[in-house]
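All protein chains of the complex are present and in place, except for one that has been dropped.
For reference, chains read A and B in written order, and residue numbers begin at 1 within each chain.
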Amino acid sequence: MKLRNASAAAAAAVVLALTATACGTGTDSGSNGDKITIGIKFDQPGLGLKTPDGAYTGFDVDVAKYVAKELGFSEDKINWKQAPSAERENLIKNGDVKFVVASYSINEKRLKEVDFAGPYFLTHQDLLVRADDATITKVEDLNSKKLCSVTGSTSAQNVKDKLAPKADLQQLGGYSECLTGLENKRVDALTTDASILAGYASQKEHQGKFKLAGLSMSDENYGIGIKKGDSELKGKINKALEKMVSDGTWDKLVQQNFGPSGYKNEPAPKIAN
Amino acid sequence: MSSVLYDVPGPKARLRNVVYTIVFLAVLGLVAFWVLSALADKNQLSADKWSPFATDSRVWTTYLLPGLVETLKAAALSILIALPLGAALGIGRLSDHRWVRVPVGAVVEFFRAIPVLLLMMFSSAVYAAYTPISSDFRPLYAVVTGLVLYNASVIAEVVRAGVLSLPRGQGDAAVALGMRKGQTMLYVLLPQAVTVMLPALVSQLVVIVKDTALGGAMLGFGELLSQNRQITANYGANTIATFTVIALIYIVINALLTRLAALLEKRLRQGRKSAATKTVVVPVVDVGSA
Partner (left out) sequence: MFDFLDSGQYDLLGAFWVTAQLALYSAIGSLVWGTVLTAMRVSPVPLMRGFGTAYVNVVRNTPLTVVIVACSFVLDQTLAITLGGEDFKETGFRLAVLGLTAYTGTFVCEALRSGINTVPAGQAEAARALGMSFTQVLTAIVLPQAFRAAVTPLANVIIALTKNTTVAAAIGAAEAALLMREMIENEAQALFTVFALFAFGFIVLTLPTGLILGWAAKRLAVKR
């Protein structure tokens, strides 16, 4: 009956481990109290990235910090929450986050579900190619090329449906996967918003390896996603964004986050009301 | 077993075996050399892609270990919920009543026929559409639901086989003592069956641990495999190095579980020898899901 004791001990250990982990989660909910929860990307260098020491960097993160400060929340009062592309509307609708700053383009479909403050940044769909590749200068060149993008992204569909229907398109789970292929000449170009591409290109491991093709294949206005109908918050955030542009912080942050890639950003977009 | 298949090698056979060994070694070496040199050619073996795993403890504390905790949490939850559910289904399938046996059998066969990935994707969509579960936990819930539905039906089959493997005399003796059907099952058959099927259950845990990776790849569950995206975003697209390390972690954990199953089986066989009962150990029913 030694075995029975052993299995009892094992079961006890499992139960202990479970209760221990259960205690660690579910402490914060939503945005009330003296803290604010903000949704950002965790895996996009240059925009929103969780670094190995647990800090958050990127343009979106900096914008979120500035806005939060203007709303009366200092940096240590912010709870960062991961907002993957497919989850952004849900996070806002469920009240899990106060607002979302996560390379979130304003478009018709999304406006049906959430409201946007801003826009705070204008970018275009572009291509990332190897630094020594001069064969892709216009969109039509893609028809004979191998192209990579992320599964289900609008950029991929845009190319497939309209811009270059004959391109051999590979859809992978994440941008890092595409970069591996690009570096090894398995694919010729990676497509998505120029701001995201610039973030990868300016990482220190990638500097000098890749360049942006500089094509404007679409207009993407990044906005700050908020709950539908919350015009008070929208007003406050818009005021914060206006101040950010006028006091020069906007230029400084853009330079700081996208500078090394040689990405030519558009001027700060005018805030719609 | 294997020695039955060939004679004890004489001088000629020994020489031949040496030749085979050398040829096989050469082929293996060539393949390994070709792969390694091709990888080196593509800069995949350069130190900066691999060294973070040895020199930067934050790779472990920020990504890999939390991911591993999620993996183990999902696996533990799944087996803990699937066990009683599976036992109930297994007993239901052994019921004397047709109206219990047939529907339970249908449920078990249904969930055994559906790929576990489909179950996960479906439950994730259902949770998103009809429940207020926050997106933090939805992937975990979906993964656990998929795994529970599938593994409970596998465990049901294990339990059924375990109970059926017991000598008839056990049930007969319980009836002779005046026990009711429920009592016979609960106090006589099930405790013995559980001991018999323990190795099979531990092996099932290996399947569960492996299947959690599906949630990472397809549902955005933050388990071990899904950490590769954040690691490669921070350390310069070192995808191959990251994948190798992640695969090694899975292999070590599952090898330990497999070893545990073998150990349990050995113990059972030994323990049973003294008792006069048959030494039956229920074989693993599930031959390898994802």
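Definition applied: a contact is a pair of C-beta atoms (placed from the backbone, for glycine too) under 8 Å apart; a residue touches a chain by one contact, two chains touch by 3 or more.
What you see is a predicted model, and the numbers here were worked out from it, not measured in a lab.
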Over the full complex, note down every shown chain the hidden chain is touching.
A, B
For the chain that's not shown, point to the residue among B:Ala82, B:Leu117, B:Ala233 or B:Leu264 touching it.
B:Leu117
Per the touch definition above, residue among B:Leu25, B:Val102 or B:Leu263 touching the missing chain:
B:Leu25
Residue touching the undisplayed chain, where the options are B:Leu15, B:Leu30, B:Ala54 or B:Ala125:
B:Ala125
Residues from chain A at the interface with the omitted partner, ascending
146, 151-152, 168-173, 177, 180-181, 184-186
Which parts of chain B face the unshown chain closely enough to count as touching?
1-2, 4-7, 9, 13, 17, 20-21, 24-25, 28, 35, 38-39, 42, 44, 110, 113-118, 121-122, 125-126, 129, 206, 209-214, 216-218, 225, 239-240, 243, 246-247, 250-251, 254-255, 258, 286-290
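As a convention for this text, only the chains that are shown with their structure count from here on.
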Calculate how many whole Å lie between the centre of chain A and the centre of chain B, each centre taken as the average of the chain's C-alpha atoms.
35
Chain A contact footprint on chain B (complex, rising order):
42-43, 48, 56, 58-59, 62-63, 69, 72-73, 76-77, 80, 128, 132, 134-137, 195, 198, 217, 220, 228-230, 232-237, 239-240, 264, 267-268, 271
Can you list the chain A residues touching chain B in their complex?
2-4, 7, 14, 17-18, 21, 25, 29, 42-45, 49-54, 81, 84, 86-87, 90-91, 94, 96, 173-177, 179-180, 183-184, 203-206
